[in-house]
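Next up is a structure, given as structure tokens.
For this view, one protein chain was removed and the others were kept in their places.
For subunit A:
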Amino acid sequence: MCRQYGSAHSDSSGVWERHRHRSSQQLQTDVQSLSGNNKPRLLLSIINELQNKMDFMTWIKVSGGAELLFNGVKEHHVTLPSQSDPWDVKQLLVWIQRNLLKERPELFVQGDSVRPGILVLINDADWELMGELDYQLQDQDNVVFISTLHGG
């Protein structure tokens, strides 16, 4: 991800550069040493970065018949590995395809999105309101896939 810095805190970008490649443990130490240092902006950025470095948990629920493609399992509490850029739904779909989907992936994904007819809810709201594939996942988000393609 391209990071943008406003001119107001360009002075701290040097400090930032030193921090951005450190491990989460080192970052934690940095945060502790900084807290008395009255640099809230930098502190905030480090905390944010810390979040990035941590694995985070997501609830993935599949229903409406789509669970058949997941060995019949409807609820998956998964840990997404840390990565430098935030996870978005597009990447989540790839991850699901590699790690959860058990059979006939063409019935779940089409191109880089879900197959038309599968509804997606993020934290119980239609993903069409949340930016669809570009939505950035947060820790403990709840993503629901409901197939409408099964008999009524």
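The definition used in the following text is that a residue touches a chain if its C-beta (ideal position, glycine included) is under 8 Å from a C-beta of that chain, and two chains touch if they have at least 3 such contacts; residues count from 1.
In the analysis below, contacts and distances are computed from a predicted model.
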Identity of the absent chain, which is to be given by its UniProt protein name, from "Cytoplasmic tRNA 2-thiolation protein 1", "Exosome complex component RRP45", "Methyltransferase-associated protein" or "Ribosome biogenesis protein ERB1": "Cytoplasmic tRNA 2-thiolation protein 1"
Residues in subunit A touching the chain absent from view: 1-6, 41, 44-45, 48-49, 51-52, 63-65, 68, 86, 113, 115-117, 119, 121, 124-126, 128-136, 138-139, 144, 146-152
